[in-house]
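Complex shown without one protein chain; remaining protein chains in place.
Presenting subunit A:
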Amino acid sequence: MTEKYNMPDERGHFGPYGGMFVAETLIPPIQELNAAYQRYLNDPEFMAELDADLKHYVGRPSPLYHAERWSRELGGAQIYLKREDLNHTGAHKINNTVGQALLAKRMGKTRIIAETGAGQHGVATATVAARLGLECVVYMGAVDVARQSLNVYRMKLLGAKVVAVESGSKTLKDALNEALRDWVTNVDNTFYIIGTVAGPHPYPAMVRDFQAIIGREARQQCLDQAGRLPDALVACVGGGSNAIGLFYPFIDDSSVKMIGVEAAGDGIETGRHSAPLCAGRPGVLHGNRTYLMEDDDGEIIETHSISAGLDYPGVGPEHAWLKDTGRAEYVNITDTEALEGFHALTRMEGIIPALESSHAMAYTMKLAPTMKKDEIIIVCLSGRGDKDMQTMAQREGIEL
């Protein structure tokens, strides 16, 4: 790539993907948001406040940790973990919510809404809302409320109202529908903090820009610690915010392979999965054009993954573009493989990863042995596994 990567265009398109597919009532607030985002992204005072919050409140920079024992065990490439699990609230999600909440404050909004799947984004949103004294309502599919009850309790402790969404498949996509309905009704005072690189423009670009701190730090840390750039990046992809956050600052480094790991659930061949990039086709959902899980009539189909955070039928439009252009590669990992990744990291390095991140770990276990010992993989450890203790215990027949 000789030309510098410069996506999206001014209307939010990544090639044929992205865009602004929303009902008319949402056009004015989206334009207002876009104007604010463009303005503050170039405002030194705003950026200084954001940097200070990321340092003192979130705890950045997060370490880049050389997993030596695990690398030795796998016998191939050197594995470095980008420790987003060590952020305040335990995942990468807060990088984005801190940024969007500061924007909300600048825009004079008094009420925050969010959707959540695993509950990490909901917790990260409730956290920043509590800190800024803003009213907070979090939409969560009823199925997810049941399987992530610990995070529901955390959100409530933080003062958020959690609404269990009973429509459709009762998971993340339905939570997003309901949050959009809330926004359309309360556009005047409400700021919608979307948790992933999906939604209408400017969300995919804005969330990416807030998450790109992951890749910027990792790139510099790798140069400092290993004296060179990594050979491959690995990250799990649901909506794809931790992956794009890691990938984006490396896009122009053509020697660095970028690999996104989707959730294959019970296996791609069973149809019970959440892997639109691997097994879906382009369509329009939640304000943007991207790869989707849909039937022949264009109805969105139910997805499946052991990890609530990957259980989504769409994916950020920039990933769709990176796939089509071949700049990134997308692979998939089943529930069973993800659990192997979960146990491996836990026992080899004493780090319990989130089930979402475990997909990236599982793929790393396949990839590392195929590479040379002096090659480097950076894996995004996007969140910690504490929230998944109930799911794991249940799956393994243990009573807590």
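Methods note: contacts are C-beta pairs under 8 Å (C-beta built on N, C-alpha and C of every residue); 3 or more make two chains touch, one makes a residue touch a chain; residues count from 1.
In this section, contacts and distances are computed from a predicted model.
A.B. asks: Not counting the visible chains, the remaining one has a UniProt entry; which protein name from "Lipoprotein-releasing system ATP-binding protein", "NADH-quinone oxidoreductase subunit J", "1,2-phenylacetyl-CoA epoxidase subunit B" or "Tryptophan synthase alpha chain" does it give?
C.D. replies: Answer from the record: the omitted chain is "Tryptophan synthase alpha chain".
A.B. asks: For the chain left off this view, which of A:300, A:351, A:365 or A:380 is in contact with it?
C.D. replies: In the full complex, the listed residue that touches the missing chain is A:300.
A.B. asks: Given that one chain is not shown, which residue among A:109, A:154 or A:286 touches it?
C.D. replies: Only one listed residue reaches the unshown chain, and that is A:286.
A.B. asks: Touching residues of subunit A against the unshown chain: what are they?
C.D. replies: 11, 19-25, 27-29, 167-168, 173-174, 177, 180-181, 184-188, 282-287, 289, 292, 294, 296-301
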